[in-house]
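All protein chains of the complex are present and in place, except for one that has been dropped.
After this line comes subunit A, so read on.
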Amino acid sequence: MSSMLAAATSTTSTGEAVQFWILATVAVIGALGTILMRKAVHSALCLAGTMIVLAVFYLANGAYFLGVVQIVVYTGAIMMLFLFVVMLVGVTAADSLKETLKGQRWLAALCGLGFGILLCAGIGNASLKSFNGLGQANSGGNVEGLATLIFTKYVFAFEITGALLITAAVGAMVLTHRERTERALSQREQAERRVRTGTQVPPLPAPGVYARHNAVDVPGLLPDGTPAELSVNPTLRGRGQMRDVSGKALAQLAALEQRSARWLGRDAKGGKGAGRPGGAKGAEGAEGADRHDSANGAAGPGGADHPEDSKGVAK
């Protein structure tokens, strides 16, 4: 039996051949995508695809443990670490196409081509007509076979691996650690400093006060209707993501919402017109007046009362 398992064969099953030709194409496309995509996120996703395909190849080659480890460690941990760093560094950072060395890309591609031809020629010249297969080696279980080797023949390398991993963990912590040069101010000290300097002693105004929305990017309005910039988060202010709350912009938004409501057929049974048996046209008029009014109402606190009035007018 064991001699039969160890007997050298020269071809694999047809199913494996079909799987190979389909998945190898995917793997090569993923690898090419990794080096050709301009954005780092796309590169990372292409590489993740290639690694999953490689995991399937490991399984097909009888390396069951490595196939699972490939998915867990590579696609699960390493690629996600890459994605985290891409997010830290900036998703939008695309590679520049400016060449610092003239003709370097073409030379590099040429070098790669030559290297590939060299490698393939080397493999082609080797006499690899038959193979043994892992039937005998895996007969006691793949994981058991690997464990036997790791804890006997390769036990020293395994121990060194532990030292390497702990060094890498400490190294990553040392490299990314930043020492704090001064103590962080406590809340009480911050409050005392505010009073001493005399700028903005009370809390900052809240966003969205007296406005049409209470979203954080909508500034609160001062009594005269001008937006209070202090009420918006400094980060949003710095990015220029403060929403425009002038009367014109709000009127445009209201008109847009009214048009979309009419398009979706919601105006006939809208909240304001629901109580009346009148036709869709009357309800629409009330709705339009209401929207228009609330747009104007953003300028002052009295806006909340107007919808009722306008409905009465529309009747």
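Simple rule for what comes next: a contact is a pair of C-beta atoms (placed from the backbone, for glycine too) under 8 Å apart; a residue touches a chain by one contact, two chains touch by 3 or more; residues count from 1.
By definition in this document, contacts and distances are computed from a predicted model.
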UniProt protein name for the omitted subunit, picking from "NADH-quinone oxidoreductase subunit K", "Cytochrome c domain-containing protein", "Proton-conducting membrane transporter" or "Peptide/nickel transport system permease protein"? "NADH-quinone oxidoreductase subunit K"
The one residue from A:L81, A:L204 or A:L222 touching the chain left out of view is A:L81
Of the listed residues A:L119, A:L204 or A:L222, which contacts the missing chain in the full complex? A:L119
Could you please point out the subunit A residues that touch the chain left off the display? 6, 10-12, 16-17, 20, 24, 27-28, 31-32, 34-35, 40, 43-44, 47, 50-51, 54, 57-58, 61-63, 65-66, 69-70, 73-74, 77-78, 81-82, 85-86, 88-90, 93, 95-96, 100, 104-105, 108-109, 111-113, 115-116, 119-120, 123, 128-129, 131-138, 142, 145-146, 149-150, 153-154, 157, 161, 164-165, 167-169, 171-172, 175-176
